[in-house]
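Read through the structure below, which is laid out as structure tokens, and then see the notes.
Yeah, one chain of the complex is gone here, protein chain that is, but the others are all in their spots.
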Amino acid sequence: VTITEPQKDLDVATGAEGAIEIERELADQTRDYVERPERDLRRRPWQTYIDAELGMRGYWYPVARSKDLVDGSPQPVKVLGEEILLVRKGDKLYGVEDRCLHRGARFSARPLSLSEDTITCWYHTWTYDLEDGRIRCILNDPDSNLAGKPGIRAYAIEERRGLIFAYIGDGEPPALEGDLPPGLLDEDVTYHIAELRMIGANWRLALENSFDPGHHFIHNWSPLVIESGFPITFGYVAKKGEEHMMVDYHVEGPGPLGFTRTTKEGEYLFEATIPGKDGKPDTLYKAPGAVGRTNEELDALFQGMPPIRIGIWMPCVNSIENFPGTLTGYEWLVPVDENTTMCVTIGGKRCATPEESEAWKGEQGHIEWKVPVVDKFIVDDDFARVGVQKFYEDEDGWYRERMYRPDIEITMLRKFFANNARGIQTREKAVGSSRRRVSSETASENK
Amino acid sequence: VTITEPQKDLDVATGAEGAIEIERELADQTRDYVERPERDLRRRPWQTYIDAELGMRGYWYPVARSKDLVDGSPQPVKVLGEEILLVRKGDKLYGVEDRCLHRGARFSARPLSLSEDTITCWYHTWTYDLEDGRIRCILNDPDSNLAGKPGIRAYAIEERRGLIFAYIGDGEPPALEGDLPPGLLDEDVTYHIAELRMIGANWRLALENSFDPGHHFIHNWSPLVIESGFPITFGYVAKKGEEHMMVDYHVEGPGPLGFTRTTKEGEYLFEATIPGKDGKPDTLYKAPGAVGRTNEELDALFQGMPPIRIGIWMPCVNSIENFPGTLTGYEWLVPVDENTTMCVTIGGKRCATPEESEAWKGEQGHIEWKVPVVDKFIVDDDFARVGVQKFYEDEDGWYRERMYRPDIEITMLRKFFANNARGIQTREKAVGSSRRRVSSETASENK
Partner (left out) sequence: VTITEPQKDLDVATGAEGAIEIERELADQTRDYVERPERDLRRRPWQTYIDAELGMRGYWYPVARSKDLVDGSPQPVKVLGEEILLVRKGDKLYGVEDRCLHRGARFSARPLSLSEDTITCWYHTWTYDLEDGRIRCILNDPDSNLAGKPGIRAYAIEERRGLIFAYIGDGEPPALEGDLPPGLLDEDVTYHIAELRMIGANWRLALENSFDPGHHFIHNWSPLVIESGFPITFGYVAKKGEEHMMVDYHVEGPGPLGFTRTTKEGEYLFEATIPGKDGKPDTLYKAPGAVGRTNEELDALFQGMPPIRIGIWMPCVNSIENFPGTLTGYEWLVPVDENTTMCVTIGGKRCATPEESEAWKGEQGHIEWKVPVVDKFIVDDDFARVGVQKFYEDEDGWYRERMYRPDIEITMLRKFFANNARGIQTREKAVGSSRRRVSSETASENK
């Protein structure tokens, strides 16, 4: 499964009878919800997804850029509510819980790595093995019997394509490759990596926006679009009962779980009629970039472009192929806490020579991809993500939203994630288990 | 009932035996509370008023100045916890819930009114009728069966005297005129409207201050008073058992419910004796502006001034007549949320010609009324309002306050409001009803 050879994948996925069956079933279940909201007063078919406020547990997540973690300068990050200290020592990478077992001090406040593979707490000299988190020794209590005992959490850390990944989960981690979106490791593609940015919205609102077939409208206000005068659709609508035909689900195989949609399958709209009331005339509204263009011209314009394919992959990454031009890109929406998402965005270009590749990593990628795409186009996605946060955070949005037909793809996404999640993250798992707290009354009874 | 002909109204109101009876009863009930606080441990005679933390439901409120709402530039406002988008289209005014039914986006983030009487959500093109809030159409789902269905709340909106009013309540709104304080619509009076300002206090603390017969003391520190050297009383005290004679209640008739107090009825104090303890001498303290003036001089000074009459009208406006000079004014204390009040202050002058009227609306009203009265005098009222907020917000003030005799007028106000309130606002009503939320446990039982 790669995104660089889309047709083949599409064939494979839609070719399987089983996959189509799954897709139809998902669509049916969620269409039923969308069309008859009143019957769902007391539950949602994707309850697991709603409960995954802090993300899904048991996956690899990108947590930093390679270039931001240099030897001798450990960096703290927070993902899925977990505070992790990343440490690079020579050619080794480590990640440990950023919280001393002793009294909870954060190593990152004054990071001290005094030997090849240890981290020492700045407060009381407790020293931990960076690999397994065990207590190696305590400088000011050399004979302590705590040496060798379990200490802090240690994270599996891997580095690929300029990004550092951490496994957030329990037990032995699965292979990182299984959690990477298809095509990411293609050797002839070079990535320009944008600055990581924080979005003030829950990760699900951020992720859903990426795949949302009805969200295109917002890009009419993207600086890039305004400057270029390019037409942007209002969104597209699948034919009723054929929503599942738009999307290819990958529910089996060695690759990550996810699905894709190719833009050409849908119907794009550039104008709409707002009916007048009480005998007043209708209003025809045309997307700004479409004004002065006939439908034939618009159609020709889009037919002449390479097909754009958008993918969503567990745990939280979307891929985009052939946008802009022949570039490909990925955007991880990594949960930081309940109300914050870290966006990791990379733009890939197929490079023929090492020189071309170096140029793309630097100034060229910045000018040709980062500024126009991230700063001048994706900026509107963040606007939208943040724009619905209050409703979902404070106003019971997950139970109060009122969906419409294009949302079937959103609800299919939710149902898919709910069906396939390895686990969900909870605050208790994120912060660490604590001993049971009892009141002094109970305590005295237990003397 | 108008405030521009005070004596007549006073006559009418106090002349009615029924009204006097009501006033005596209110005074007796509240006096009992003030004098025997220990018996009221478990309840207050004005419980409805205490419960009206977000204001009273079922009334018209001023929400913006006419000049701040121009065609093509919708404005969001928040009153009684409700977020409203105000829209002016030609000679029509609209107000709708600032929250899309679909996924809760705020229209105001990027307001789009694409036809004469609709608002379109910037996220997914849901388009609503500005008049009744129904879904008119959805641009990217033209055949949606949601068209014509109920959508968002629509508010009744009216414009009077340079202010825009919204009805916050359920069902058919009553006539706006019934909720306007007497005299407001007098045609020969022109208003200068101050900038709307936010006060960091609950609306009841703001409103009570306006009518409080014991609050005068704070104005000894108003810049206007300090600059002018004018004497300010410590407050006044009604004779015991005659508190109800100070106030005229309007509990019937076409006008709004409320009451007035004329300053001359009370006894004003400009000096007081602080007794010494343990044989030490007493201290005579005289209000700063009264120093160097005899009681006769002070008396003559006040007798020579036009009588000031202060009114309180439901839902939350006070009127002041003959202050300063022959000006009249109104001050609405509009609940924004539990801890914030929007103050709408206007100063009225009787103008003989259109030129005089225009001048008053502009620079003249600014210089002669806004700066001295709002900026240099009312500033102390805001100081007082904010100064007790913490006690009522965090320290159980509504149940812990310890009242004294001049507070009988405050408690009468509370009792009056509690008796006459059409309804009270709750957070649930303000934010909107949500579907019942259940845990995933309950949900799975209901499969």
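Couple of notes before you dig in:
Just so it is clear, A and B label the chains in written order, and each chain counts residues from 1 on its own.
By our rule, a contact is a pair of C-beta atoms (placed from the backbone, for glycine too) under 8 Å apart; a residue touches a chain by one contact, two chains touch by 3 or more.
Treat the numbers as computed from the prediction; the structure is a model and nothing was measured.
If you put the hidden chain back, the residue from A:117, A:177 or A:395 that touches it is A:117. Across the entire complex, the residue among B:70, B:185, B:272 or B:367 in touch with the chain not shown is B:272. Among A:71, A:141, A:363 or A:394, the one in contact with the hidden chain is A:141.
When you scan B:31, B:44, B:261 or B:429 for touch with the missing chain, the hit is B:44. Listed here are the subunit B residues that touch the chain not shown: 41-44, 47-48, 50-51, 212, 214-218, 221, 233-237, 269, 272-277, 280, 283, 285, 383-384, 387-388, 390-392, 394-397, 399-406. Within the entire complex, the positions of subunit A that touch the omitted partner chain are 99, 101-106, 109-110, 114-118, 120, 122-127, 129, 131, 136-144, 146-147, 431-432, 434-438, 440, 442-444, 446-447.
Keep this in mind: only the chains that are shown with their structure count from here on.
In this assembly, the C-alpha centroid of subunit A lies 48 Å from the C-alpha centroid of subunit B.
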